[in-house]
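Please read the structure below before turning to the comments.
Every protein chain of the complex appears in place save one, which is left out.
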Amino acid sequence: MITIQLNGEAKQISEAQPLDQVLNELTGLPENFAIAVNEDFVPRSQYQAIEITEGDHIELLVPMQGG
Amino acid sequence: MITIQLNGEAKQISEAQPLDQVLNELTGLPENFAIAVNEDFVPRSQYQAIEITEGDHIELLVPMQGG
Amino acid sequence: MITIQLNGEAKQISEAQPLDQVLNELTGLPENFAIAVNEDFVPRSQYQAIEITEGDHIELLVPMQGG
Amino acid sequence: MITIQLNGEAKQISEAQPLDQVLNELTGLPENFAIAVNEDFVPRSQYQAIEITEGDHIELLVPMQGG
Amino acid sequence: MWNLADKEIESRLFIGSALYPSPQIMTDAIKASGSDVVTVSLRRQSQDSGNQNIFWDCIKELDINILPNTAGCHSVKEAVTTAQMARELFGTHWIKLEVIGDEYSLQPDPFALLEATRELISQGFEVFPYCTDDLVLCEKLAEAGCRILMPWGAPIGTGKGLINPYALKTLRQRMPDLTLVVDAGIGAPSHAALALEMGYDAVLLNTAVAQSPDPVTMARGFKAAVAAGRYAYEAGIMPEKDLAQPSTPTLGTPFWHQHS
Amino acid sequence: MWNLADKEIESRLFIGSALYPSPQIMTDAIKASGSDVVTVSLRRQSQDSGNQNIFWDCIKELDINILPNTAGCHSVKEAVTTAQMARELFGTHWIKLEVIGDEYSLQPDPFALLEATRELISQGFEVFPYCTDDLVLCEKLAEAGCRILMPWGAPIGTGKGLINPYALKTLRQRMPDLTLVVDAGIGAPSHAALALEMGYDAVLLNTAVAQSPDPVTMARGFKAAVAAGRYAYEAGIMPEKDLAQPSTPTLGTPFWHQHS
Amino acid sequence: MWNLADKEIESRLFIGSALYPSPQIMTDAIKASGSDVVTVSLRRQSQDSGNQNIFWDCIKELDINILPNTAGCHSVKEAVTTAQMARELFGTHWIKLEVIGDEYSLQPDPFALLEATRELISQGFEVFPYCTDDLVLCEKLAEAGCRILMPWGAPIGTGKGLINPYALKTLRQRMPDLTLVVDAGIGAPSHAALALEMGYDAVLLNTAVAQSPDPVTMARGFKAAVAAGRYAYEAGIMPEKDLAQPSTPTLGTPFWHQHS
Partner (left out) sequence: MWNLADKEIESRLFIGSALYPSPQIMTDAIKASGSDVVTVSLRRQSQDSGNQNIFWDCIKELDINILPNTAGCHSVKEAVTTAQMARELFGTHWIKLEVIGDEYSLQPDPFALLEATRELISQGFEVFPYCTDDLVLCEKLAEAGCRILMPWGAPIGTGKGLINPYALKTLRQRMPDLTLVVDAGIGAPSHAALALEMGYDAVLLNTAVAQSPDPVTMARGFKAAVAAGRYAYEAGIMPEKDLAQPSTPTLGTPFWHQHS
């Protein structure tokens, strides 16, 4: 088991794995979102390619009110 | 002949006479107007009754631009 | 005994009398003051002449702070 | 003879030479001044050391009104 | 719709009929302004116009409320006589009462204005006094029977807008039940919007529209401005704050935004 | 219709989507405002909302131009990453670039703003920088490739209106060809009208509408206000005068009016 | 030295005697202010003070000009009686004439003020009317025989400064020969300096000094402020410009400064 940060909260996952796999296991994954890993934007096309490992910070953001 | 003032200009009329007579003799009498004689308003109903005499000041006013 | 008003407070005096007599009987009469009786100013020169009678209002005013 | 610029005006001098020599030959050299050569400040201590050559721009500035 | 002296009207813009490049442009501008009230005056007919009065024909055609003025009057007597002539000529008991107290500022004479107001109200006129923003004067005009007051924003024709907002605010607060109209001095739609935001019932203007290079478009601008100001007044304006407040929520900001 | 970053739009009011009492009121207010451009942000999803995003469903339904912001970003890096995420998430290369330089005034950091602008423009974004009214900063942003600048009127959420009209006027005069939008600080329709009268192309606001007791009516107010200001700008505003000028003609005034 | 109602005085600051923390502080503050004129009122003696009047003893000791007021009077009759009492009590025919027209704004009643002024001048008083900035009222007061007018800057005790500079400027321009004193509303030395810069002959204030945490130091501040404003008026103030103008000469700038 390794620990990552998802939107600021610690989360256990079995092992290092591609981002899309991490996402597949999420419950209540929103329809529209965008992702940054360790402060870098990760385009959808890279979800399979990019490997999530121990200590990575994932930000999963959705549309929200703004001024 | 006596002299009266009509809108600030001297005007000769044959003799003292009712206001309506003075008006009848005017050329280019406007359709809409109101009259004051010697600074007092004279309602239409008084045109016959009121006598115009030497030195009277008649003001014959019409609708005009205003702010 | 008759009742007069002095600076808004009822006051008993023996009888109708000149203003200066009323003043003489006052305790703590200020050094500098001016007087109005029934809203009329009474110059010092009139203190003897003017008679205070039942129901008169005396205002005795002194120098005070002002802006 | 070589040409230099002194305060924006062309000036002929015999040959490349130290700055202090250039200054010595100036008439009406002000009492108080500071110098920049080719936009670099030249401290007094360097007047002998620094060589003025063809095309150099000398700025000789004096105290003046300022806000 | 709102109630002005027992008439139901739509617009909160009263407009003047003077200073336009042509009668046609005047007509178009007044229509574009959406005004239900137009001010007019009484003057001697110009020599050359014969018995024609193109101006008046245009105004009648507009078929909106006529508000005659007593512009140029300097005494109670002049103003009263002019008002009486206006009542007969225009068939209305409405009168915009102007009694000028100063040739340069064209400001109202509070003393003659109050006296003329009392006289005209006793004669059954609905007096719209062109007044200053002086609270005491306005209270006396109300006591005299005015249901409508028209304090100036700035001197006539200056276009300075509301030069004393503090006095105008005080007036509105202290006289909540009167119909208050800012008359004169308005130069731009933002001035008119501000007056309505402050709770004024309407504005009266002339020069700002008539002297614009494009009066018709400017009339549209003022029509929109009074609507804007009135909506804001009815909706309620946010209180001004001294410190910044984020509009975008701070909740849910990514970790990189956590700052001490 | 006017051209904003190669799109033809109608309204000169850009509106925010935050701080409304409810999604329904937000939707109604934005519709009432007539805006063609709405600002949104990116945030973490709140736990309880499941995979639902009612807010976003409402916004999509409006079918108007989305202008994502980088609100809350304090560094170039944060702003650039947020912009990149926004481009994918909202399918637009438009970005309202905010790089906050001070927690209290929420004012832009001119230095980080310029750097982030250069980076994002090199990546093909259409940058709408939220900036100060500093002329030199604005010129550098324009040199960096901005076609649109959004100087503040006052600090975000204060509702103070245009606190430095002199600077804003200078900006408009000096940058006649850029699209200039007053963003932040606007509290009342009269403020918006003034910005448009000064020649600004549009205003962006949020709090003044969302925090009004009646956002929908206030939205109507601002819709009318920007129209009013724009009409006035196009028509031409009368020059302010120091001396009063009669609107009613003095020619033809009865003799009793002849005063020395 | 300048001439006030036939007396040669130095200071252009008139000061009030109310609201100070103590008689001692009042005395020190008035001395520090350099004022040659102090305002006082007439009131009933408080019960407990016996025949003592410490306040009056302090004022007499100052040995400066006394300007009694009619503060709190609401009618012509009250004001006239109070003025008559003041003349005897203070041995001066100077009177600061206040006739209040409104309990909340404490503003002058123009109508009662003018009537009381006429009456008191006929009785030989030197009337210093506390008036509004209404030009017509001021002209009537001058016609009534006033040589000195004291228009308000703002309502008494608000400290707002000069809320209508346009009206005050007009007043000064139109009445070049009268002694004009801004009375009431001044809150800070910069307000007083501005009044003097505008050509006002003096200012009268009380609260701004008395209610400062340190009245004596504030009195020094106002003393300096009226001097500052007067010097500026006498020297002549530079005209305001819209475009920047270098102060440091551009002639003789090194070549690296030549910019197109």
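Per-chain numbering from 1; labels A, B, C, D, E, F and G assigned in written order.
Throughout what follows, a residue touches a chain if its C-beta (ideal position, glycine included) is under 8 Å from a C-beta of that chain, and two chains touch if they have at least 3 such contacts.
What you are looking at is a predicted structure, and each value in this text was computed from that prediction instead of being measured.
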Notebook entry, point to check: Considering the full assembly, with which of the depicted chains is the omitted chain in contact?
Noted result: C, D, F, G
Next item on the list: Just name the one of G:K31, G:R44 or G:R147 that touches the chain not displayed here.
Entry: G:R44
Checklist line | Selected from F:H93, F:K140, F:R172 or F:K241 as touching the chain missing from the view | finding: F:K140
Note to self: Take the complete complex as the reference. Which residues in subunit F touch the chain that isn't displayed?
What the structure shows: 101-102, 104-105, 107-111, 114, 132, 134-137, 139-140, 154, 160, 163-164, 166-167, 170, 174
Checklist line | Contact footprint on subunit D, counting only the chain that is left out | finding: 7-8, 28-36, 39-41, 43-44, 59-67
Check: Which subunit G residues touch the hidden chain?
Finding: 16, 18-19, 41, 43-46, 69, 71-75, 77-78, 81-82, 103-107, 155-160, 187-194, 197, 206-208, 210-218, 220-225, 227-232, 234-254, 256-257, 259
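One rule holds in what follows: only the chains that are shown with their structure count from here on.
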Note to self: With a step meaning a move to a chain it touches, how many steps does the shortest path from subunit D to subunit E take?
What the structure shows: 2
Check: What chain is the most remote from subunit G, judged by the mean position of CA atoms in each chain?
Finding: A
Check: When the C-alpha atoms of subunit F and subunit G are each averaged to a single point, how far apart are the two points in Å?
Finding: 45
Margin query: Based only on mean CA positions, could you tell me how far subunit D sits from subunit G in angstrom?
Written below: 62
Notebook entry, point to check: How big is the gap, in whole Å, between where the Cα atoms of subunit B centre and where those of subunit G centre?
Noted result: 55
Check: Mind pulling the subunit C residues that touch 2 or more other chains?
Finding: none
Checklist line | Residue list for subunit F, restricted to those that touch at least two other chains | finding: 16, 18-19, 41-45, 69, 71, 77-78, 81, 156, 206-207, 246-249, 252, 254, 256
